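Here the structure is laid out as structure tokens; the discussion comes afterwards.
The chains shown are only part of the set, and none of them has been moved.
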């Protein structure tokens, strides 16, 4: 061999201790810990089992929506329709189970299918119609919300008893929404890191043309991506409606921004190619902890929005500054 | 500052902590409601924490849960939605914390007391008032609130039922303006284009009514009669000025005040009435002076 | 020395996990062309980026006219009279050529940008470098070679005292190279100091005055440009290379790829040829001859209007990359940054991209297996990196190119189309790539190689096809193909397929 190989490091690889590496990759986690410590110092009510479970429950819907949005954001897209699709799916479930009298398992399957279908329509507009994702999903935001209103005639519909247990607890303590959130998070992590489609999402978000020329069927993978986002939105909608025992046509309005914020706080980039399930999870927890803490601290309603804004900025700032420090 | 936690100055009522979740503070009506509650809390010397659910039923559930973990002695809920408030109230029930519902009822769970004025009744009253002002004939446009919210639903329903009693009055257009003054202005402007003959407007809140007043300009209150809902300070001013003909006043401050009184009693374990009805009243030029002061 | 403009002393630069530069000394005089030579990843680009204000050194100092200077931003460099042509293009694709040429310093009138004058000035600059392109064309519409010429024009427009060129000839054909050399000589005679980086050793005596050799981040020698090639290679790589084009012809087998009458309106027409198993077919031509377009159409990356592509005798669907790959085609694209790499992903991820599907079972990817295969190719190609986890963006240009080739080598395509495969690759690594091409053809695969590096085409092809103006104008057997015969064909006057 004429050429030396790749052992060119004169400097010893200089690996950081694993903990540092892990922290380095989960900057949002540091912010979450700081926030939690601050809150437990400020309020005696924060660090109790019940309250932490509450935070989990309160994070669940946003987290599930955000997991779905993670797929989309990794491909460099955006999905503004998740909140509306969640509401539509829940309304469809409640309506088919009560007004149309279908058995609840069938109704649930139909509701999930509706979420999936919304995602597929988004994807078709984006992949084949070449619409910017912002526009396609903004259109779906209106369409899904409108359909939810049309179907429900604007009034909430009671959820079938059986499904509503999704909002309860297992035993005395473990809330089902938390369990569902963890399962969806695990599924997201596995899809992203272990499956063909997951890896393809990163490639598409990193460089769509390079992905295409490497033989990835970009359009098909986009279908899968947005379909997953729609499906996750349906799950989130069902969990939300179960917590309230009632499907609301106006449920989850505006949640799209929270979901996207959770993903971005979790370290993903809106220009694509980056993002992880765990980061998104932490992002959703930060938002939930923040809201919970502000309630516990009795911060006035008007100031809450200011404080939330400041803390979100600080949390991400902490992350970027720390990362710059390392480099 | 707009401090929502009005600390008790005196220890008269002991260390009673009350939590109150308001459906939204986006709307002066609920700001009034909060003010009534806060003033009463201050007067009685109890600590009151107010949170804003931002019209989001699930956020409201979260807030009630959070109140429970803060061991509030009683909770006041101003439901975003009557049905969706059920599970939240159940959660409080489990922690044995009494709940007072204010402005809207709670379905699917029992509350210690409901302090409300009936939106459906209000809608009917609005229909009567508008009909009276219009001489029981003419064409009416309705400005609807955010589709799918209970206030929009109930007021709309009440109005539709009420207006049926007047065969010479036709509802020619119903369009959403999302409880928002700007949208009220834009939508009314557009409706005037397609229905030039409108002589009456019912807006499901005062904000939209004031938008309609703007849209109609000199005609407002004269050729075109406008009835709003809520009796907010801006609304009352407009009635005095004659641009708004009437509003259905719910006395939000009174609602807030009654709710706090009920909550304190409940916290002390006293017996309280299951319902307190705060009357709705049609405010018009004749009686506006009574309300403007409050 | 009194005409010394720039001096670099003990310059150091560290990146996480890598010391890119470890005490580099280097001087530059007015009116000289100073060649920087070194293997891929030796630190050439890093060095010049510290002169242009893109990076800040961790140690050592830079002196201009004998005085130490701090170059923190690109404007600092501009103020000192230093202009740079980077290895990776720094053009804004959405803006016009004219606007790119004036980027950051457009002519202004009454405080407003004077678009007319901007485009006039741009026209002049473009004429100077000899590219006839309308200054109002968006850069995105240009091919790689013309983008390079625009980059050169952009640097010229700064009227700098020091002009740094990082591998400007990597994507140019002989014609443009000649043109560029003329310009460089003119500038040199006007007293401009020029830093010139290239992996084409034959260019050094033609254009250079002195050569500084970098190895592993340090300057190891400074020699005159007349130093024999062998000696330069030894200084650079640390040992001699006996044969630069080690082609071992394989016995040709059956036809693997057949292209019949391929045509796309305004781009190319009547393109017909075949490639047989075991063959390396070279595709030569001037820049803009349409080779890239033909290659992309065959692979399904672009659609075409008429004609046919057959692989192993069966026709291929148009514009379907996936189908082309299934049939056994592969394409190493010429634009590594835009089409070849996911810059933000790591080396392992990029190397595994083409074989991702194959490495999946039931939708799940065998990532450890992929990593192992990637590590093996990286070793074969001598990729200089801190590990498979290094972000491709932070690799040196030549090493990035190795990744683009490597991912297709893993795919074991039966017909591999290489578009400018060794662009920016050092002499040692080139030999490695040629050896890999040999082993591909020895095992019955075929290679279609597009290259603007004529010696490479001549040295490695069993057969040479020549394109001019969107048409195939000739075919030469390995024996008859010489620099002159190929060029003669490349400039044949044919009816231009690109004229509507």
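By letter and in written order, the chains are A, B and C; residue numbering begins at 1 in each of them.
Note that a contact is a pair of C-beta atoms (placed from the backbone, for glycine too) under 8 Å apart; a residue touches a chain by one contact, two chains touch by 3 or more.
Worth saying up front: this structure is predicted, and the values here are computed from it rather than measured.
**Q** Shown here is one of each chain; what are the real counts in the full complex?
**A** A x2, B x1, C x1
Here is the rule we use: only the chains that are shown with their structure count from here on.
**Q** When you average C-alpha coordinates per chain, which one falls nearest the overall C-alpha average? Tell me, please.
**A** A
**Q** Hey, how far is the Cα centre of chain B from the one of chain C, in Å?
**A** 70
**Q** Could you grab the centroid distance between chain A and chain B? Build each centroid from C-alpha atoms only and quote it in angstrom.
**A** That pair's centroid distance is 34 Å.
**Q** From the mean C-alpha coordinate of chain A to that of chain C, what's the distance rounded to whole Å?
**A** 41
**Q** Give the list of chain A residues in touch with chain B in this complex.
**A** Interface residues on chain A, with respect to chain B: 45, 48, 50-51, 54, 57-58, 61, 148-149, 152, 154-156, 158, 167, 240, 243-246, 248-254, 291-292, 295-296, 298, 300-304.
**Q** Inside the complex, what are the residues of chain A that reach chain C?
**A** 1-6, 8-11, 13-14, 193-197, 199-200, 202-203, 206-207, 209-217, 273-274, 326-327
**Q** Flag every residue of chain C that touches chain A in the complex, lowest number first.
**A** For chain C paired with chain A, touching residues are 14, 16-19, 22, 41, 216-217, 237-239, 241, 299, 301, 321-322, 325, 331, 333, 338-345, 349, 353-354, 356-357, 360, 363-365, 367, 378-379, 382-387, 407, 428-429, 431-432.
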